[in-house]
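Here the complex is missing one protein chain, while the rest keep their positions.
Take a look at chain A:
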Amino acid sequence: MQGVRAVGLSSVRRVYAAARAHVQSSTPGGGGGGGGGVGNFLSSSNEKALGGVRFASLKAVRNRMRSIASIGKITKAMKMVAAAKLRGTQARQDLSRPFAASVRQFFDLLPLEKLGSETKAGVAEPKRRLLVVITSDRGLCGSVNTNVCRLARQMLPHGAASPVSDGVETNIMVIGDKGRDALQRTSAAFFTTTFRDVFKAPVSFPQAVIIAEEILAQSPDEVVIFYNRFKSAISQVPTQQPLLGLQLLMDNASVFDGYEFDSDMDSSQVMVDLFEFEVATQLYGALLENATSEQAARMSAMDNASTNAAEMLDKLTLQYNRERQAVITTELVEIVAGASALQK
């Protein structure tokens, strides 16, 4: 869209300048009743070329108008589609938010700030941190993907080329083509897994479970999920949500002593299952948030694009008409001047 617009504007300006040149050089002569100006204009050596340019530029404007009108139609259609999809995902998200929130609330008993001081001594081996970056597969949705990738990049160790630095191993798992393309350039060394076509069908819990299994297979000490939180149709907030790894959870299991763990196996197994459930649940919530944000961002981006296209079309239409009139005026002047020359 950007490139298209830049080209369009410059050609408009050229056409406009050419049209002004015609009008200015022809009208005084015509009004004066066959003065030297008209004679000069007609006899100038590049008359033929000017006439050619005159018609070609009119045609160029017409072509641009047509292409802008069709781009405008496409963006408008995309906006409609995004709006329809947004309604669907938003309804689904409204139903799923309490589910993720109620699981989250239980784990909020273990505040993250408190954790740093208590567990540092306990963790001797390199800490494994997994960044899960959720982006969309398709573009034309504003800056949601850029924002999330920027946030994720800030978590990477500065200037490090390998995943392990200062005893902390950082890995990236990317969901969505756009994030993969954006992060591959700078941080391909950190990649472990990438997913695509996640948002092709509506986000479902089984899908989240598959991704969660992949996360758990890497047994990280900390999982950070990056996604766009859907605040409203015009505001999406890039968010990072840290989840504790199983080991840290087990080390701090005393926080949950207020609760009785019901199981026919030992209670540590319940903790493991609960942790896996939590990862899948939070991932599901984040996927839905991001899917909703994507559609909302696409809707507003396409709305802007449609408005811009309409604006450009208006300007070009004005331009086209003005030039058409200039051409007619010039032709009239030529006829009048020719007739008066014959009368002499």
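Worth a mention:
In this text, a contact is a pair of C-beta atoms (placed from the backbone, for glycine too) under 8 Å apart; a residue touches a chain by one contact, two chains touch by 3 or more; residues count from 1.
Note that contacts and distances are computed from a predicted model.
Of "Dynactin subunit 4", "NAA25", "Cyclin-dependent kinase C-1" or "Mitochondrial F-type ATPase F1 subunit delta", only "Mitochondrial F-type ATPase F1 subunit delta" is the UniProt protein name of the chain excluded from the display.
Of the listed positions A:110, A:155, A:255 or A:270, the one in contact with the omitted chain in the full complex is A:270. By the touch criterion stated above, the residues of chain A touching the omitted chain are 92, 95-96, 98-99, 102-103, 105-106, 204-205, 208, 256, 258-265, 270, 273-274, 277, 281, 284.
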